[in-house]
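Apart from one protein chain that is not included, each protein chain of the complex appears where it belongs.
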């Protein structure tokens, strides 16, 4: 007998439009769920209330992580469920310390997920920081989707 | 009784060499399948017929998506099965609109997958655009690989 405690993997990809997330502009959405993983698009320090960039470098970096967190949370993933972060900045020396500080606060002292930090030539809206996160959030019940006889 | 309707996850990673794809140059291949996911290498606007860059920025961006699409399709993944795109351009202001336009055509008006857009310092062959896509394409039969008794 099959007990379908796990969401059918054949439902395919589900694109996410959680309440409170930033509004996307252009041909993309803020995140996806496929199987046990949640993929969040690169998030920047945009205030979802106004859909404009937050003022101040430190506040902006904080907001970027907050935006990512909200989207992940809408699928049951906590920051502690991040399997990978890729951080893009436009000034490594200036912004990397802000990223470290924001993560210390968001992750409450750690442990922290794997991270790759890159200085790129430019970001959208001439922004300074963007973070792309992948999360693990298994679906289904206690037995992890395995059948029980 | 076990009905092995799902490909054995222990078969490991399978590297893809679909007919009609561009020819890789160097130490890489165009894509991989592992479990329920398909990973396509960064694709640029190379014409697979000649293995040279397509002329014209707009046409080249279109071709890049087409190259990605073909590789994904070889494993049963449609563009609608993309879980994440990362788009690399060398001029955000100039190329991002072309990317949006190409996606509108390829995705037929949406919905669209999560996307991170980055301006990098340079791409191979001094190219202007590259897209890296990850897809979800569960293997196996109707019951999603779960056993039936």
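In order of appearance the chains are A and B, and numbering begins at 1 in each one.
Assume contacts are C-beta pairs under 8 Å (C-beta built on N, C-alpha and C of every residue); 3 or more make two chains touch, one makes a residue touch a chain.
Everything quoted here is computed from the prediction, not taken from an experiment.
Within the set B:57, B:104 or B:132, the residue that contacts the chain not displayed is B:132. Annotation: of A:12, A:48 or A:138, A:138 touches the absent chain (contact as defined above). Although one chain is not displayed, chain B still touches it through residues 1-2, 4, 6, 8-10, 12-13, 15, 26-32, 34-35, 37, 39-42, 88, 120-124, 130, 132, 134, 145, 147, 149. Hidden from this view is one chain, which touches chain A at 36-37, 80-86, 90, 92, 96, 99-100, 103-104, 107, 110-121, 134, 136, 138, 142-149.
In this section, only the chains that are shown with their structure count from here on.
Taking each chain's centre as the mean of its C-alpha atoms, chain A lies 21 Å from chain B.
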